[in-house]
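Beneath this line is the structure, given in structure tokens, with notes to follow.
Yeah, one chain of the complex is gone here, protein chain that is, but the others are all in their spots.
For chain A:
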Amino acid sequence: MPAASDLTDQIAVPTRRQLLGMIGTMGGAAAMYQAMTALGHAAETQFTGPPVLSGARPGASVVVLGAGLAGLAAALELSRAGYSVQVLEYQDRAGGRNYSVRGGDRIVEVGGATQTCEFAPGNYINPGPWRIPHHHRTLLHYCKTLGVELEPFIQNNHNGLIHRSNAFGGQPQRYKELAVDFKGHVSELLGKALNDGALDGKVSAEDKEKLLVAMREWGVLDRNMAFTPSIALSGQRGYDIPPGGGLDPAPTASTPNGLADVLSSNVWTQMGFYFNYVMQTTMFQPKGGMDQIAAGFMRQIGAMVRLNTRVAKIAQDASGVTVDWTDNATGQTGQTKADWCVCTIPPPVLSQIELQASDALLAAVRAVPMNGQLKIGLEMRRRFWEEDYAIYGGHSFTDQAISQLSYPNDKFFQDGPAVLLGAFANGAGALQLTGMTPAERIEVALDQGSVFHPAEYRREFISGVSVPWSRMPWIQGCTSRWTDASRAQHYTNLVTMDGRVVLAGEHATYYGGWMEGSLLSALNAIEQLHQRATAA
């Protein structure tokens, strides 16, 4: 039985105890942070450089199934080690989920719905991966060595907007105002609790003094420990009249929102989001589209990749592996034989292909369904979010199905059309959008996104595309769904080499949902393969 849920939740006004619980969590994180900085570092991903595979037998061959990042990295490293490598890929492009959609590209869904992207030259949307944390060392290693130029991904934009349907009468608020107000109210409450002696049994007198100072400074409270308007506070949340020059009027303070309003905004979910290890700045994106990473691999090993090749059967015996395939373009069928196989086909598809392997492996493949996120790219005539809202990259969040808008992180201040992410839906919201026609999805995205930019959104809209991951024929999902129970029962079976076949990919790692995990999985898989191949 799955325990974890990635789905909807309801807004509940927290009780006082819950509030204090939240503060405790933040205090805990801060304390942990101190401890970690004292140690000098925190653990990063388990990458110390690509494996050095020496002593491959001359002529030994490997067939790699799937040309996503896992397959491409496996192929690159195995060929460097001296193996003869052939990659078979179903689509007419390499990269898999490492994918960007540009003007002229066609998106064909299970069920046949077809879109043709109409974006202007140079514009694109990354419907899958889009951000790279600074600690994803494996991916950064390949970007550097493959000549993939990276630029900043604006993750945390304090000037982005937060919308919740039943907060502030449905009016979006600036993140910085809500976050500063949340911090201020929580500080004031903790200050009161401390001054009332409510925590005297819990903290020492010395810590109580320090905490009171911390709450006053951190929350920007007044000398009575109250959260009130001041120029100092406006220095964080913004002014009513901002500082000017010369004879301009003096700045005036803005007024913080009340506790109940701030709580109804759920702003702590965004604040907490930015605390996540994988969501922390600095983040990067490849210049010109995420698929530049796949392009970098293809510059090295493109000649080994056979596109348009649908793997239909994977057989193995004591002498080798035989893969049956069909050419999507010509209908021609064929077989590829090799000594070993690295299979990166995502589980929803792999579970529907004849695979000769142990029952334990087959059961593991059947135990990993996928989440079905959906993204929408909208091309707008001009960068109104920059020109009219001073939002440069980053996100605005909503509790509607589209979940968020994200603004382009490149080409700031330029004239002409630009593409924003008009939906990054997950859970039930993603399925609801996926079940619609492409035109209906765009209509919903325009409708829901208009809460942020009501005057401009429809007026500046040119065209849009949606990528519903559950309906991408080559994957039928987006990111794999493990539970504690399925991990315990199946994970080791899934990732352990089975005869001559080893699985790799986003499903075969503890770092699911990230390109880093796909690469780490591929490197581990080829180490297993190499060990067996050289021991044989």
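By our rule, a residue touches a chain if its C-beta (ideal position, glycine included) is under 8 Å from a C-beta of that chain, and two chains touch if they have at least 3 such contacts; residues count from 1.
We take it that contacts and distances are computed from a predicted model.
Choosing from "4Fe-4S dicluster domain-containing protein", "Anti-sigma-W factor RsiW", "Inner-membrane translocator" or "Cytochrome c domain-containing protein", the protein name stored in UniProt for the chain missing from the display reads "Cytochrome c domain-containing protein".
Residue in contact with the omitted chain (choice from A:A193, A:L211, A:L361 or A:A425): A:A425. Note on the undisplayed chain: of the listed residues A:N123, A:Q173 or A:S351, the one touching it is A:S351. Taking the complete complex into account, A:N276 is the one of A:S54, A:N224 or A:N276 that touches the chain left out. Annotation for chain A: contacts to the undisplayed chain at residues 1-2, 4-11, 29, 32-33, 36-37, 40-44, 90, 109-112, 129-131, 134-135, 140, 143-144, 146-150, 162, 164-165, 266, 269-270, 272-280, 282, 299, 310, 345, 347-353, 365-366, 369-373, 395, 397-401, 403-404, 424-432, 434-435, 468, 470-471, 473-477, 479, 481, 485, 512-514.
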